[in-house]
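Have a look at the structure that comes next, please.
Selected chains from the complex are presented in situ; the others are not included.
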Amino acid sequence: MPLIQVDMFKGRSEEQIREFVAAITLTTCRVLGCSAGDVSIIVRDIPRSRWATGGVLATANSPPP
Amino acid sequence: MPLIQVDMFKGRSEEQIREFVAAITLTTCRVLGCSAGDVSIIVRDIPRSRWATGGVLATANSPPP
Amino acid sequence: MPLIQVDMFKGRSEEQIREFVAAITLTTCRVLGCSAGDVSIIVRDIPRSRWATGGVLATANSPPP
């Protein structure tokens, strides 16, 4: 607690994910005044073929992130 | 906003998913009076071996959807 | 199954919610070929002060939905 669940497009590198969870945890602790051990993060990789905005799947669109 | 998260059994065709997000978005806009660009949909494919009703996984049951 | 979880701004009328779940269920059954009894929908009312886009809470913005 806090618990942070993140849905993002599949395709980020392992290095990006590692940096992301480290940075988000730091930011959370700084702003909310909790300790790092209290922050859990789950990242879910969502294929572009399963995420729609405006009724259209992201598949057809732009290149990877 | 609205954000719609849908869990369904794995196995739908890409065409069904595409039609589903288009139709759900239309319905949402019509009833709630928002614009299509405001509607996000995430579809999660759940294996039958990870979904239980009445304490029993769906694995053993009926054929694909 | 399918399970549909919807986050939307607080403030819709009960009548809108009732119409929304009925219409979404119909649409889902028609497109995915499931029966109505298989569709569960949970609607979560999110205050505008708890939903941010672009780093800004929706509080300050436009009027109710």
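Lettered A, B and C in written order, each chain numbered from 1.
By our rule, a contact is a pair of C-beta atoms (placed from the backbone, for glycine too) under 8 Å apart; a residue touches a chain by one contact, two chains touch by 3 or more.
These figures come from a predicted structure and were not determined experimentally.
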If you can see 3 copies, how many does the complete assembly in this structure contain? 6
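The rule we apply is simple: only the chains that are shown with their structure count from here on.
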Taking the mean of the C-alpha atoms as each chain's centre, how many Å separate chain A from chain B? 21
Cα centroid separation between chain A and chain C, in whole Å? 22
Expressed in whole Å, how far the mean CA point of chain B lies from that of chain C is 13
If you look at chain B, which of its residues touch at least two other chains? 24, 26
Where on chain A does chain B make contact in their complex? 7, 46, 49-57
In the complex with chain A, residue positions of chain B that touch it: 14, 17-18, 21-22, 24-26, 36-37, 39-45
Using the touch definition from the top, list the residues of chain B that touch chain C in their complex. 1-9, 12, 16, 19-20, 23-24, 26-28, 30-34, 46, 51, 53, 58, 65
